[in-house]
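A short write-up of the structure that comes next.
The complex appears here without one of its protein chains, the remainder shown in place.
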Amino acid sequence: MSIINFIIYLLTMIGIYSLLAMSLNFQVGFTGLINFGQVAFFCIGAYTSSLLVVNAGVPVVVAFLAAMALSGIFGYIMSIPTKSLKSDYWAIATLASGEIVRLVALNEAWLTAGPFGVMGIPQILKDLISKDAYPVFYLLFVVVCIIMVYFFLGMLANSPFGRNLKAIRDEEELCLSLGKDTQKLKLQAMIVAGMVGGLAGALFAFYITFISPENFKPIETFLMWAMIIVGGRGNFKGAIIGAVVIQLFNVSTRFLGNYVPLGSDSMAALRMMIIGVLIILFLLYRPEGLIKEKKKIYD
Amino acid sequence: MEIAQILINTLVRAAELSLLAIGLTMVFDILKFANFAHTDYAVLGALFAYVFNRILGLNLFLAIILAAFVTGWVGILIDQAIFKRLRKMGAKPVTLMIASMGTAIALRNLMRLIWSSHAKTYAIPLQRPFEILGARITPLQIGILVTGLLSMITFHLLLHRTTFGKALRAISDNSDLANACAIDSEKMIKRMWFLASAYSVIGGSMIAMEHLLYPRLGFDVIIPVFCATILGGIGNPYGAMLGALTLAFAENTVLALDLGPLINLGGLFEVGSIQISTGYKPAISFMILIIVLLFKPTGILRKK
Partner (left out) sequence: MLTIENLEKRFGSLRALDGVSLEVEDDCIVGLIGPNGSGKTTLFNVVSGFYEKDGGKIFFKGAQIDGLPPNKIAKKGLCRTFQVSKAPEKMTVLENMLLAAEHQIGEDPFSALFMRSRVQKSETANLDRALELLDMLQLSPLKNDYAGDLSGGQKKLLSLGRVFMLKPDMILLDEPTAGVNPTLRVQLMEAIKRLQEMEKKAFFIIEHSMKVISNICDRVYVLNFGQKIAEGTPEEIQQNEQVLEAYLGSA
């Protein structure tokens, strides 16, 4: 792969993961919902959009919207137990549900082609754009999505809705005493986050044109967690920066593998080990992340 | 499947899971956080046992004991380096849980780096199964059952016949009261980590001996262990054993269930045999976990 194409690939993947990081940040950094099953949105978004187009011939735009809708609905489902479960128990439940989603994708071959995955996902607007320009086009497409999501999530964060979420994160009882329906708010936050995650999944599926349950293992969720821990919770710039740092690290060490005498399995292990250590180091020494949450000033 | 075989498989699996679950439930109860790295300590210990057994030629039994001992210290070390610092920083239990996730990832991949992802086996002679009541059981499995039983009896004695055990139960029942009685909590916490980690190694080694030893084993078994722990109620080691038994039983029977007759509703519908695909076996513990969390997060046994 030429250098330019590699950089475009890297940027596109960073872009897709920043959407996932922003979605996770909305749950964790804003609402205090500790979601260890984030990969489920990624998976549902990818599978929904690709299956609709490949198997049912649905127009791409509709497929994307359906992916977002279905992920949003799953977000709703995941939010229901927050009423009765404390945050650490809920986190464990989300871990389990993320894996269940993947196992369904793996086993229900009649729907998802099981371990073989969905192949031959068509590239969007393939006929209109030259083969050489296509990577750039897709990158721009992803960037546009990021800008829109950043804009919308930012608006939500700065609104009374966002204020309520932040308050739930820090003092849920206070919110109840002020008349807030905290359960409904969490639900809404999860639906929004789910939709963004689903969008990322759809973008992913149509980029690499082939997906399988292997792409949606729990390790993905922890990569996203590393991104928001490193980048900074409670703000979306941090989520993007975190995505940049972690993905750069991820991909560049793959590259380095050519020059360093470690086997590919060992490189992968070293890479993940460093990510684990990064998570610990940041939690110990810089818990706010690289980019701190901004104070909201009124004049 | 024969009832006897199900029973044997259940007991063996329950023994393995119990040893992992009692450590987890202790830490969850006393330090108030879910240690996601717990099963990775177990695998680390199992790998140490492998080294002692295969490479240093130690007798398997001794290898495991030694490995449990060493890993007990590792558990203390990790707490000192990571969790204790976070506790001193006033971190919420959720933050500790996230840190334990990071620890789990780091530890798992460190093991992968050192020992590679290839599955390993211990120096165990080929097993010739015995036949009991129409079911088969290998000498190894008998060994696992015996070890499990002995370990649990030892644990019970530790909990009820030593001052350490009494103090543990006191802290578990009421940590403020325990503090007021000047139980040295730092020392207690160290000992607790040692115990939890050491026991997990025994459980982990047994699983590894029965199946395969590979670095990712920790993650593959964390949800079943959590399930057993939560089923039994946090802080209740006997509950954890019961939870392990229940889960093991479910794992061994749910797949054999034929849902066809159920959906048939006694002849109303024409449905052939419907069985849950074996690919879902890992999901059984997940499903049970979610069901328990939804309906009775305090577990089926209340705290004693």
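Labels for the chains are A and B, by order of writing; each one numbers its residues from 1.
Going forward, a contact is a pair of C-beta atoms (placed from the backbone, for glycine too) under 8 Å apart; a residue touches a chain by one contact, two chains touch by 3 or more.
Since we're looking at a predicted model, the values are computed, not measured.
Every shown chain touched by the omitted chain in the complete complex is listed here: A. In the complete complex, the residue from A:Lys126, A:Arg163, A:Arg254 or A:Arg286 that touches the missing chain is A:Arg163. What subunit A contributes to its contact with the hidden chain is residues 152, 155-156, 159-164, 166-167, 169-171, 173-182, 184-185, 188, 191-192, 234, 293, 295-298.
As a working rule, only the chains that are shown with their structure count from here on.
The geometric centre of subunit A is 31 Å away from that of subunit B, both derived from CA atoms. Partner subunit B is touched in their complex by these residues of subunit A: 34, 36, 81, 84-93, 95-97, 99-100, 103, 106-107, 218-219, 222, 225-226, 229, 263, 265-266, 268-273, 275-280, 283-284, 287. Of all residues in subunit B, those touching subunit A in their complex are 33-34, 82, 85-86, 89, 91, 93-95, 97-99, 101-110, 112-113, 116-117, 219, 223, 226, 230, 277, 279-280, 282-283, 286-287, 289-290, 293-294, 297.
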